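Heads up, the thing below is written out as structure tokens.
Showing subunit A:
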Amino acid sequence: MRQEIRFSGLGGQGIITAAVILGRAAALYGGKHVVQTQSYGPEARGGASASAVIISDEPIHYPKVTEPHIYAIMSEEAYKKYGANASADAVMLVDPGYVTSRPDCTCYEVAATAEAKARLGKPVFANVIMLGGLLEATGIISYEALEHAVLDSVPKGTEENNKKALAIGMELVREQRP
Partner candidate 1 sequence: MTDKTEFLNGNTACAEGAIAAGCRFFAGYPITPSTEVAERMAARLPKVGGTFIQMEDELASMAAIIGGAWAGARTMTATSGPGFSLMMENIGYAAMTETPCVVVNVQRGGPSTGQPTMAAQGDMIQARFGSHGDYSIIALAPSSVQEMFDLTVKAFDLADRFRTPVFLMADETIGHMREKVILRGDVEIIPRRELGSDELPCKPDANGVPGFGTFGNGHGVHITGLTHDERGYPATDSAALHENLVRRQVGKIENFRNEIADVDIVNPDAEVIFISYGAPTRAVQQLLADYPGVYGHFNLRIVWPFPDAKLAEFRAAKAFVVPEMNLGQIAREVRMHTNVPVVTAPKLGGALHSVDELKHAADVAATATGTFTEVLL
Partner candidate 2 sequence: MTLEDWYRQDRLPHIYCAGCGNGTILNCTLRAVNELGLVQDRTTFVSGIGCSSRAAGYTSSDSLHTTHGRALPFATGVKLVKPENDVIVFTGDGDLSAIGGNHFIHACRRNIDLTVICMNNNIYGMTGGQGSPCTPYGAITTTTPYGMHEMPFDLCAVAEAAGANYVARWTSFHVKELTEAIRTGIETPGLSFIEVMAQCPTSFGSKNKMKQVSQMIDMFRTNAVLKGKAERDRAAGIPLAPGKFIVGELVRRSNPVLGGRP
């Protein structure tokens, strides 16, 4: 089964890092086939930032996303560009501190930036909080695989806070489960 995940938001929110971590988790620790791509250039500077991950049990031929099933969105502008046309069966996570619109599909509010500041002291953990939420909302890979990839990717000394960030994201989604 081919699953397409779109991360989008603002430059500096760690959007691409989040996609790379998810891709790494699925590819190296989840036994999946993965392609991760991202937008480069002026559109990736300052303003919008977007990245995509395709995860599949089968080899992935077509490397570009066609219709994402899973969205993690961290700005209203990104919502308008990527989220507004999401299909009804998609799953979306939005940071309500930045995204005011809501889609028709299943949507979880993950106040990643606010929680990162309040509980971990720095907004830089917001993207890992989103990843935790995405894991809880979709179960797309195992927790162990994701934690492994997070710990591979983050600076030394931040491991505990990043693990907490994953837990915060998971908890935020769990609370909204119907």
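FYI, a contact is a pair of C-beta atoms (placed from the backbone, for glycine too) under 8 Å apart; a residue touches a chain by one contact, two chains touch by 3 or more; residues count from 1.
Criterion applied: all candidates are chains of the complex that A comes from, given by their letters.
Since we're looking at a predicted model, the values are computed, not measured.
Visitor: Just give the number of the candidate touching subunit A here, out of 1 or 2, all from the same complex.
Guide: The touching one is 1.
Visitor: If you look only at subunit A, which of its residues touch candidate 1 in the complex?
Guide: Its residues touching candidate 1 are 20, 23-24, 27-28, 33-42, 44, 60-64, 66.
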